[in-house]
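Input: a single structure, listed below in structure tokens.
All protein chains but one are shown in place.
Order as written gives the chain letters A and B; numbering starts at 1 within each chain.
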Amino acid sequence: MEPHDADLRHHYDSELEEIRASLVDLGTMALSNIRHAGIVFSENRPEEIETVRNADIPINAKYTELEARVFEILALQQPVASDLRFLVASTRILYELERSGDLAVNVVKALARLDGIPTDASIHSAVSQLAEASAAMFTRGIEAIATLDPEIGMGAELEDEATDHLTASLYKLVTLNQDELGLETAVALFRIGRYFERIADHGVNIAENVTFVVTAQFPGEG
Amino acid sequence: MTPTLTIEALAGDPKRRRKERRVRTLFASAGMVSIAVSILIMVALIGEAWAFISQVELASLFTFGWFPRRGFYDIPTLIVATTLIAGIGMIVAVPLGLGTASYLAEYASPRARRWLKPTIELLAGVPSVVLGFWALTFISPEFVQRLFSAAPPFTMMAAGLGVGVLITPLVATVSEDAMRAVPIDLRLASYGLGANRSVTVRKVVVPAALSGIVASLILALSRAIGETMIVFMAAGAVGGALRTANPLEPGQTMTAAIAALATGSDQVAGEGLAFQSLFFVGLLLFLITLVLNSVSNRFVRKYRERY
Partner (left out) sequence: MANNIQTAHRATAVPMKLNEAGSIAVSGPKRVTGGTPDDSNRVILELDAVDVFYGDFHAVDSVTIPIREKEITALIGPSGCGKSSVLRSINRMNDLIDTARVEGSIRYHGVDLYGPTVDPVEVRRRIGMVFQKPNPFPKSIYENVSFGPKIAKYGGNMDDLVEESLRRAALWDEVKDKLEQSAYALSGGQQQRLCIARAIATSPDVVLMDEPASSLDPIATLRIEELMFDLKQQYTIVIVTHNMQQAARVSDRTAFFSVDVSGGQRTGHLVEFSKTTELFTNPRESQTEDYITGRFG
């Protein structure tokens, strides 16, 4: 093997590194909006709905820009092996991030349609617990990108069961109290539960894509 | 900040430009001188040859032999002898020279080649007077007379064989250069198609090197026709020669005739036109060489494989 001192592709490497950093940035932006949306919903702050909606605009813009850059690199550098896996995974991760951002907006939209959520303590706590767990799972995805740790993706499915349980208990709670809540509110709460569950799923997918980048296999494959 | 470029900066050093012009003039005049000399030779040849041909009785150009001091200028005698000796020379030199060239270019190991090639080049540098002497003292008694017991010591055969030895290295080295200049890629292509060495040499290398090989043969033929010393020494018939096409008899070539006349080694006094006849033969020799060159040029242009 030749001496390995000269890295031949400085420019290319830094471009890939920039993409990865931008994915983490975009993930952090989405994450804070997801958290914010959870608080806005569970604490019933309709006045902040607009803030959450506006925060999604730069997320979408950054998504579009990043996707274009990944396409450019694919076209110009003809990446192979881990570079190829990283770039292909990046387009998938970008999609997951963008969808998660949209779901945060959906959460506050659901609030906008109601006159306010019920102040019942048990429902309040179930929603905020789910929101936190979902955000935590999503954080794991971002963490995976930041550290390129394949282990996170391998355990993600299991970790995500917490969110699934919280979603199930929220549904049960809503079903039990559907008469007091009324149909509209009950449906809204179901939706919210679904949104947070999806966000956590996106977090799992992101982590699994990172596992693919590193090991060339998705967890549970092969 | 980069300094602004001025037109003067690009004009260059006037001293350098002057020097460039001087050198150019020098080389141009060298070229002019050689052209001028050639023209002078031509003029002298044509003038004297014309003087000869306008005064001589045309019938005396076609008689029984070449005895210029006695007024018998049988040109065919000289042409036959010239052709015969050059022909014998070529018969020796072509197979020997091309064989050597093929061996050196295609078969010889680098080590064998390293000492063989200089040896052959050394042979090319042997003065023709030495070869003439050798033809007379070795080829003639040891070879010609041994094979043909009736042969006299001075024969065109001995001279021809001597000329052959003289021009063999020329054929060998020039042909070898031409063969070696054939790109290795073509040989690889041939071997890659399952050709062995001899097929590769015959079907690929020689055709590709043909122009160089033909050039070497023409060069050798010109040299054979123009060779004087060996013929002068080994072919006999210094004073004059009867017209004959028998290689086992003495004969006189055009060059030998000129040399004999010019040096007076024929030691025969007589006819006043004898001296002018020398220019006529010279002009004839010049024309033959010219024709030979243009024929070969045309041949080469037509058949050469350009790579």
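The criterion applied here is as follows: a residue touches a chain if its C-beta (ideal position, glycine included) is under 8 Å from a C-beta of that chain, and two chains touch if they have at least 3 such contacts.
Everything numeric in this text was worked out from a predicted model, so none of it was measured.
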* Asked: Pick from B:Val126, B:Ala181 or B:Val199: which residue touches the chain that isn't shown?
  -> B:Val199
* **Contact residue for the chain not shown (choose from B:Ala44, B:Ala189 or B:Ala262)** => B:Ala189
* Pick out which of A:Ser14, A:Ser32, A:Asn54 or A:Ser82 touches the chain that's been left out of the picture. => A:Ser82
* Asked: Residues of chain A in contact with the chain that isn't shown?
  -> 1-9, 12-13, 78-85, 216
* Structure fact -> Touch rule applied to chain B and the missing chain gives residues 109-110, 183, 185-186, 188-196, 199, 203-204, 207-208, 305-307
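The working rule: only the chains that are shown with their structure count from here on.
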* Gap in Å, rounded to a whole number, between the CA centres of chain B and chain A -> 92
